[in-house]
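With one protein chain held back, the other chains of the complex are shown just where they sit.
The letters A and B name the chains in turn, as written, and every chain counts its residues from 1.
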Amino acid sequence: MANAKEKVKGWFIEGFVKTFIVAWIWQTFCVKWVWQTFCVKWFWKAFCVNILYKKFDSYKAWLYLSPAIILLLIFTVWPIFNTLRMAFWERYNMLQEIGGTLKFKLGFKNFVDVINYPRFIQCLKNTLLLCVLTVPLSTILALVIAVCLNSIKPLSRFLQTIFFLPYVTNSIAIGMVFEAMFNIVGYKTPEASVGIINTVIGFFGIEPINWINQGSAYWANITVLVIYIVWNALPFKILILLGGLQSVNKQYYEAAKVDSTPRLRVFTRITVPLLSPMIAYVVITGFIGGFKEYSSIVGIFGEDMQAVGGESLNTMVGYIYDSLARNQQGRASAAALILFGIIFIVTMINLGVSKKKTHY
Amino acid sequence: MKVELQNLTKIFPSRNKKSNEEVVAVSDFNLTIPDGKLVGLLGPSGCGKSTTLYMISGLQKPTAGKIFFGDEDVTELSPENRGIGLVFQNYALYPHMTVKQNILFPLQNLKGADKMTKEQMHERAYKAARLVQIDELMDRKPSELSGGQQQRVAIARALVKMPRVLLLDEPLSNLDARLRLQTREEIRRIQKETGITTIFVTHDQEEAMSISDVIVVMKLGVVQQVGKPQEIYDNPINLFVAKFLGTPPINVFDGKVKDGALYIGEEKVLDVGKVNDGRVFVGVRPEGFVPAEDGALTCKLSNVEVMGRDVSIVSSNKAMLSQTIRSIVDADYKISVGAEYVKFNLKPHKVFLFDEYTEERIYFGSQSAPTPIDEEM
Partner (left out) sequence: MSDTKKIVTMVEQDMKKVTSKQRIVKITVQILLYLFLCTMALIIVFPFYWMIISSLKTTAEYRLPVPTLFPRQIMWTNYLEAFTAANLGKLFMNTVYVGIVSTILSLVVTVLSAFAFARLEFKGKNTLFALLLATMMIPGELFTITNYVTVTKLGWIDTYTVLIVPFLVSIFYIYLLRQNFMQIPNELYLAAKVDGTKDLKYLWKVMIPLSLPNLISITILKMMGAWNSYVWPRLVANTDHQLITNGLRNAFTDMSGQANIPVQMAAVTVVSIPLFLVFIFLRKYIMKGVSRSGIKG
């Protein structure tokens, strides 16, 4: 840490100068025509307005925004265009582009490759399966817990805190804890310990199951993942739903009490409809999170993302990173666009359904 | 410090790009305020009075016209260089600072020759606090103060820089009725004590009448009348001013002038001398009615409210343009029980005639147009 100051200074100067130069070169050479026809005129006008007419307020605003805008241009705006570019350039490879040895052809080859690639289909299957299983399960469980939490007085705050605990965790770290809990220590040795989970289900008379070790079944792997993901997703959903419940007007419940409505009916006819905006929000964010699932699987199954000898448990995001590591930026971009498309469509469907079903 | 506004105009460009409608907030405002006076800018909401105040403060730039403090042209100066104090309608106290820190805040911005030591700042802050009588609350946070106390802190913060001009934007509108009475006396006292030229904005005519030296009545960005409160009340220049000032408000009738006589309905109520024949609006102040057996104006009696010092008679007439006719007469007057009609004579100096189309005042008899306010006022 002694040379920390030196380093900060170093990256500051080096980084900014370099990014500036890159941006400048790109602007002047790649879009020279656009520059000359539009930007010169615009900049001249902006200069006149800002400096000559003393519009300092406007000038100041751009000054304050400049660090954010420069960073966003490089790390957010440029990637959006570049992803499209790489995805539609056939067999794109960054190293070859830098080398300048190859010209790339426009086309859909990357998409075709990705879709025809069996491992990608496996990733898609895993992702969809996890989404479909975890989102309804965690939402219903969170709703029940939130309603229960809302109808007790003593210990309520304490329990709320407990239920929020999994949120502030590192998904890799706790994934490893789950791995340890489901793991059979000393697998296929005479003195094997079946692990705490198998011990617990043993009390209910269930035979030990090979959850994640060598030779474990695909459904067992998925079950472990679902349990972990639901455990991990609960706190956020409980927090949002409980917040929603607490803002519901108590008068509705008093009115229901006067009519002596049974509890279950109160739940299905009053609580759920009134909470529907929050439920919709939780479901939508749940699906988005589910499609981006990655690190919880790394947590449990390690970076090769499969039980030894078992089926691959890789997800869409995992596929993107794998392609990136293999220097196949074109395929990675195509996969990212497909992922974005899926998320976009699912979100739109969700919004459409919730618009019909929610009562604001 | 004398404040002079010359042809002050503010035009806001239209928000909607498609339509080119501009909003004229203030149009051609001319006013000279002598040193050490308390001036009230009075008008209904949206009449441009706040815009005028903000232009004097420098927070808004006028589209045209000039502003002088004394002989200095301050039109192009930024707010901090004008030497003004500004009190906002919602006080704008910094919620996270104590009263003391709030009052000290403007002083800490002073630079160069004006820069003060800590002791000087404290002395100034306490002086300002004592002036508005909040020196015992210096360590509290604004949220621990009542509305009236917050208002005082805001005034102290505006005064601590010893401004040349003090500007108050609707200083009383956030207070309840009782505090309002108390605070307006307080503002009057502080202004008298410091002698700082003060301009305040209000939509409450009673408030303006009770404490101002001069009232400026505005409507839709145009100055209607400038004058001492009593003068504006006694001698309004047009129907709008007549209606806007006075509680209970002025009673307006549909009338006509024929052969030097004023008629309300079919009844001849006054001789008005040389006034052109035709339809007019007749305004009569509530105290302009004198009940009499042989009164000229017959009104249908609906209610008599005894208020101790005097009696308020509520009645109606076919020619009236206001909701009811409300007249205030001496408590000596005893109305006969069960009477259905009441008859009034009108005091000529409490009757104002207005042109049917322009709503401008028509002077008759001994009435004459108000003289413009002058320097030694």
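Keep this in mind: a contact is a pair of C-beta atoms (placed from the backbone, for glycine too) under 8 Å apart; a residue touches a chain by one contact, two chains touch by 3 or more.
Remember, it's a predicted structure, so these values are computed and weren't measured experimentally.
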Neighbouring shown chains of the undisplayed chain, as defined at the top: A, B
Contacting the left-out chain in the complete assembly, out of A:117, A:218, A:231 or A:267: A:231
Sole residue of B:79, B:147 or B:348 that reaches the chain not shown, by the stated touch rule: B:79
Chain not shown: contacting residue from A:174, A:256 or A:346: A:174
Chain not shown, touching residues in chain A: 1, 4, 7-8, 11, 14-15, 18-19, 22, 57-58, 60-62, 64-65, 67-68, 71-72, 74-80, 82-83, 86, 94, 98, 145, 148-149, 151-152, 155, 159, 161-174, 176-178, 180-181, 183, 185-186, 191-196, 199, 231, 234, 236, 239-240, 243, 263, 281, 285, 288-289, 291-292, 294-295, 298, 302-303, 317, 320-321, 324-325, 329, 332-333, 336-337, 339-340, 343-344
Interface with the unshown chain - residue positions in chain B: 57-59, 78-81, 84-86, 88-90, 92, 94-96, 105-106, 109-110, 157, 161
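The criterion applied here is as follows: only the chains that are shown with their structure count from here on.
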Distance from the mean Cα position of chain B to that of chain A, given in whole angstrom: 61
